[in-house]
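Take a look at the structure set out below.
Removed: one protein chain of the complex. Kept in place: all other protein chains.
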Amino acid sequence: MADYEPVLLRNVGVDGSRTLDVYRARGGYKAAEKVVKDMTADDVIDEVKRAGLRGRGGAGFPAGVKWGFLPKGRKRTLLCVNADESEPPTFCNRVLMEHDPHQVIEGIIIAGYATRAQIAYVYMRVEFHEQFHIMQNAIDEAYAAGLLGKNILGSGYDLEVYVHRGAGAYVCGEETGLIESIEGKRGYPRIKPPFPAVEGLFRMPTVVNNVETLANLPHIIERGADWFLGIGTPSSAGPKLFCVCGPVNRPGCYEAPMTITCEELIMGDAFGRGMTDNLPVKAVFPGGTSMGVITGDELQMKMDFDDPRNFGMLGLGTAAAVVVNNKTDIRAVLRNVARFYALESCGQCTQCREGTNWMYRIASRIEHGAGRIEDLDLIEEVAGRMGMMPGLSICGLPDGATFPIQGIVRKFRGELEEHIANQEPGKAEAVLSVLN
Amino acid sequence: MLDILKDQFWFSAILTVILAVVILGVVAYCIYFERKISAWMQDRVGPNRVGPLGLFQPLADGGKFLLKEDIIPANVDKPLFVLAPFIAFGVAMIGFAVLPWGGVVDLDGDGVVDVTAQVADPGIGLLYLLGIGSLGIYGVVLGGWANNNKYAFFAAIRSTAQMLSYEIPMGLAIFVVVITVGNLRLEEIVLAQIGEGNVWHVVLHPFAFVILLITLFAETNRTPFDLAEAEQELVGGYHTEYSALKFGMFFLGEYAHMITGSGFITVLFLGGWHLPGVPGLQPGDVSIWAMLFKMIVLGAKIVGFLFLFMWVRWTLPRFRFDQLMRLSWKGLLPISMILAAYATTLVYLGKATNIPWALGGNAAILLIVLIYNGLLRTEITGRQANLPEVTIPAEARS
Amino acid sequence: MAKITIDHRVIECSDGIPVLQAALDAGWDIPHYCYHPGLTVVASCRLCLMEMQLPHPKTGEMGWVPKLLPSCQTPVRDGMVVRFDSDLVRDNQKSCMEYFLIDHPLDCPVCDQAGECHLQDYSYKFGSAASRMADQKHTNPKKDIGPKTLLYSDRCVLCTRCVRFTEEVSGTHELCSVNRGSRQEIDVFPGMPLDNPIQGNVVDVCPVGSLLDKDFLFKQRVWFLDGTPSICPGCSAGCAIRVDQNEDVVYRLKPRFNPGVNDWWMCDEGRFGYKYVHDAKRIAAPVLRRGADATTPDWEAIPEIVSYRFAQHVAKHGDDKIAVVLSPMMACEEAWLLVKFIRGVAPSATIATGFVPTSGEAQHFPVGCKPDEAKFTILPEKCPNRRGVELITERAGGNTCDFDAFVKQAVGGAYSGAWIVGGYPDEWVPKDLTKATKHLKLLVMQDMFENTLTEAAAIVLPACAWVERDGSFMNHTGKIQPFERAVRVPQGARRDGQYLFEIAGHGGLYSGERVREMMAEEMSEFSEVGDAPPKPVHQH
Amino acid sequence: MAWQTINRNEPVFDADAPPVLSEAVREKIRSFFPRYDTKRAALLPALHVVQDTLGHVSWKAMAEIAEVLDIHPSDVFDTMSFYTHFWNHPKGEKTITACRSITCELLGGREVLDAIKKHLGIDEHETTPDGKYSLVTEECLAGCDHSPCMLINEKLHKRVRAADVPALLAAADNDKIDIPRSTLFDAPQESQRAGSGSADGKTDDQVGTNVAE
Partner (left out) sequence: MIRDEDIIIVETPELSAAERLYLPQIIGGMQTTFRHLFKKNITVQYPEQKRELRVENYRGVHRLNRDEQGRVACVACFMCQTACPAHCIHIVGEESPWPDREKYPKQFDIDELRCIYCGMCEEACPVDAIELTPEYNLVSRSRQEMIFDKEKLLEVHDRTVDVKPRKNPRITGYPGTGNRSNEQPPGDDH
């Protein structure tokens, strides 16, 4: 893939890539101008639909279709930009906003125009301090240049873009949680239906799109849907940002079509460049932790929207891979993942609120050498009893908790059992009897 | 002093006083022994708290009877309610009047018989006894009626029926003796069992003895025939509402009745004060010491019967009422009728005191009874035949 | 009406109600915590999930949805097929119940909710016998969140009904949930305790023993209590309530579902306003005064004494000098019996309606809403039956007047004989009326507590509290609602209805229903009152 | 001890004390109103501004925010407690947010965290006695390409080694970012950061908005 020319990341590394001038000099805002001046909203939607742009936030829902759900005779539409990138170990949105904020803003203008939104809220997680300032500065610049605000580029289209900072809640990355959070409430995901496209922020039709999804829009408009479809496979078209991190030689965010395999992502010269100290890969969370885990033997998995399902994963997710080498104790990984979901569960649905926490308690007990063999079955069963897939929860967070934990217990059961067998005899009973 | 005693009237008077005291004492101690014997039979100790060996228990009981609140419930028939226990007790006591306690007595040793050791010696002594005995039921019936309590009333009715049923075989059994002796005076009946060629009637008529014994249980309301006070179904029976002294009277009456009955059967069948071959117990021994000896012997025989009464009570369970009736009407009555007829026949044949004849007859009757019971009485007859038959499936039989 | 099929049984239900509600109405015991018909749906307890057939988004054909759907949130559609009796559903219930109990302290023995706790009931019915949770339980603190309410947060299942209640019904927003995930708790803002006039309902909506009433705390175990349907006499709203008593002691009042009147709620004033029932100072026996000496006559003699005294009075002073004051605390039946009696002995006697205690303004909830949008209202008229006695007075015809007019005339000496009914829990006698007693040669006073009038009365008859009587009240909208007797009268007293029944010349035992039948002959309003109270649409 | 009762009837601050939010801060909060349809939606920005101004959001501040936004204080408490970012008790001048995501943990995040704890002598969610540093952990800072990383106030420190920690903490401007700051959520000019010590002089019980592990 060495010959792949980055599109989304084309400005990364260019001096002053954050500034409007540089962005414009490199061809920016042409698409936005084209859209607001020459195209109707439906044209834009059709183009995006034709390109088959699937949401990059994790669920992979086609963006054009999502826009099509908006009710016909609506008075107002609101656009929410999901920049609440909290999934470990995902950071591609950060890279986009940090290095090329105007690309995102241009995407917002196009999406806003297509959905006839007058206001766009960029919901950005609070830990993105620098990125917030970069983004806000870029927005200010865009306002000054007439790219935002009233009558954009003289087209008569108005769009206000506000950055709304989150405050440290993973679940606000869920679209309805994000909406609730903007409304100034706790970030409880809403029950669906009604979907946000019908009744979202402030009970108005609302579109929620990921930063990366929006960053793709200028290129689709500029180069056409056919170009977009020419990259990758028909169902997984277009450029995609991949993150790779952990004990690899060159962790980072890379752009590639969705035809690469996980192995290439880790080992490829253009990507991770292999493991540190050449240690074997034990496990990879190829799509962010919530999508599940593959073992070192399953690295041939393709990083597209479909193939991960064949490996017991929930989906492609954010395509951010964290690699675990064989020096790592799988129990620590299990505990870390379990802790993340236990602490980030919003607490609305019983199964998720209690189940994630229960899993964490079991996982940390196992890590401390006080596990029991039956705990493995238990943690797997608990993990199997939550999530949106069996209909047991409002949002997808518990699904995200299910897949990595079930994956770890299933795929590394032998190792876990070995640890339990080798732990200090009687410790589990001792710990449990102290607890109760 | 002695002269006064020579007068039968004064002798009887003094005897009455002595007897009354002694019998009351005996009655009281009967209760004590009843409890003791029942305890022994059940491997217990019995009363042992009041006095040595619990001997003062009757006194304590008596004191209690006297001192307890005497309740007369509302709506009872007051006069009868009060009267009934006295009838029951009084009637039982006056039965002693005709018992021949010690034959005839020569008080001063002058060879002339002065008095009879008997309160009264009427010619119809036996009839007196029978009559008085039947009166005993009066107390029960009146008590049960006066209680104004349905259980007591049931008891009264039961008693009546029971008494009615058992007096007939009893009368017939006595008839056997009377027809054999040919006299109703009790002293004569005793004497008829003594002397050459005479034996105790129990030897002569064992069947009649047994029947009289059984009917006596019924007459005295003792287990297994104490249906008039069946606690299970009638609370306390005829004395449900009685308490304190009146209850005590019923209680004492029952024991007095037992003593009378025992004396009665002793006189009729066991030779009264006589023991064969024992000097001092023969008709010729008329000294005052012989009289006392005779009295003791008769008393001992009575005590023996009392023991038998108690023994049976603590052995046998109570009859069901239909069983009680069946026993009387279908068992005792036919047998006693045959006995009476046979005894009459013997007298007619002049073989009234002939032992082989008498025993032979008894043996024949026993044979008939056994044959009837064992061989003939296989069919269910009468109303019982109309009962629906219970069919048992073959596979359920195991 | 929509027809839906639940477990092969077809039921009819109104359009658009949740499937859960339809199933509950049809008699299924569907476990649920967060759903309450009076509150918004949050679908967060995930216990009521069912399998459903929904139209396919593309083809429109009905087909089983592969996942479970929350029945509280899915509205019924005609022809819908729902499966409750399925392994998938049961499996979820079982695991869900296990999750609920993960951090639950299992302190049922000391929990006042035990016995009416849905955590207990559902665990028993839908849960598993043992918990596999072996790790340390997380314990949340107990909080004193208000003057009348305690919050045991470790028993909480976070259904947030209470929070929604304060947001949506009371509109006072005291309660909130704090923190998130498994550390979430219900709390109030410190210094702003849960203290609104209808806060007691949060205890009722709480399906577990988390919110508890300080008034009832540790007093009784609920399984000892017997509930009697009744009507709250606290104001003229006529809220349907349940009187919970054990051995003739009232321990608490609970609201009963009464659509259109109080729905599921009741106010604290009514809830805790029953205490006077067990006041030791209550008049418990009739008193007869002749000059200075007072006697207590037998109840059997009362009808004769009263009739005789009135007849004598009429003979002496004429029948237009007699007045009767019907208290709005009386039941309609009692008022009617009294009117019948008076009109019998003195046809032109004046019938006056009694003193109507009022306090403040009507309070509408949610706080700050318009009166016609109110979900719950506390009325200023602190008596249950003003409209009832007014109706009876009006139908009685002849001389009638209102209370103020009566007082004026009585002070002026217009009456020489009067029967005044009180029965108010508080001090009520106006000063003027006390002055009027000097004109009253025959005063029959029927009241609960001693006051200046009972001191002056020739005959004092004890009035009973409403829990001791039965009858019906007419609320401010004119709805006649029957209530039943919950406890027996104090020793020595007798039910008002009973002695009025006898005084009015009837034999036998008084019963509200029997008198209503008699009343219905002349007042059609009372012909269909005797219906049973409406079936509770929602059990908890 | 579940039986020990927390009394919520008594206010934890003095209602008569002077307001902790200056008019400038209130004005700043109000400036967010036009952005949203409801006033309540300005709650998160308001909390950011107040935390920026006072260092933390005290009970009194919550009540005053509620007043500005025209909602009940409990709603402020409710929302605020959901988010881990807000403190309802005083925090240090510099907040160290150590990342403990899986990537950081794989690359030595635990050692870094331990080094910070050891160096400052405090545990998570604690503040040094001199009020200089508060330590919290975050699940992921989205800096996985530079793990292990940590934030000191707004500055992201990348590839931190346990050995670097003392030097890093000692550096005076370790919280300065070299990007032009947007003033959108910043405190109004005239107010100064309260640093340690709460504005109403009271420390309250840990109803913690920060979820403890």
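Order of writing sets the chain letters: A, B, C and D. Residues in each chain are counted from 1.
The definition used in the following text is that a contact is a pair of C-beta atoms (placed from the backbone, for glycine too) under 8 Å apart; a residue touches a chain by one contact, two chains touch by 3 or more.
Given the structure is predicted, the values throughout are model-derived calculations rather than measurements.
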item	value
Residue among C:Pro109, C:Gly260, C:Gly368 or C:Gly508 touching the omitted chain	C:Pro109
Contact residue for the chain not shown (choose from C:Arg77, C:Arg221 or C:Lys479)	C:Arg221
Missing-chain contacts mapped onto chain B	37, 39-45, 311-312, 314-316, 369-370, 373-375, 377, 392-393, 396-398
Hidden partner chain, residues of chain C it touches	106-110, 114, 129-131, 217-219, 221, 223-224
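By definition in this document, only the chains that are shown with their structure count from here on.
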item	value
Partner chains that chain B and chain C have in common	none
Remotest chain, chain A as reference, centres from CA atoms	B
Most extensive contact between chains (C-beta pair count)	A-D
Chain occupying the middle, per Cα centroid	C
Overlap residues in chain A, where contacts from two or more other chains coincide	169, 186, 343-344, 346
Multi-partner residues of chain C (at least 2 other chains)	177, 179-181, 183
Those chain pairs that satisfy the touch definition	A-C, A-D, C-D
Interfacial residue positions of chain C with respect to chain D in the complex	105, 139-147, 150, 152, 154, 172-181, 183, 187-193
Chain D to chain C touching residues, read off their complex	1-13, 15, 59, 62-63, 71-78, 81-82, 204, 207-209, 211-212
Chain A-touching residues of chain C, taken from the complex the two chains share	41-47, 49, 65, 67-70, 73, 88, 92, 95-96, 99-100, 102-103, 132-136, 138, 157-158, 177, 179-184
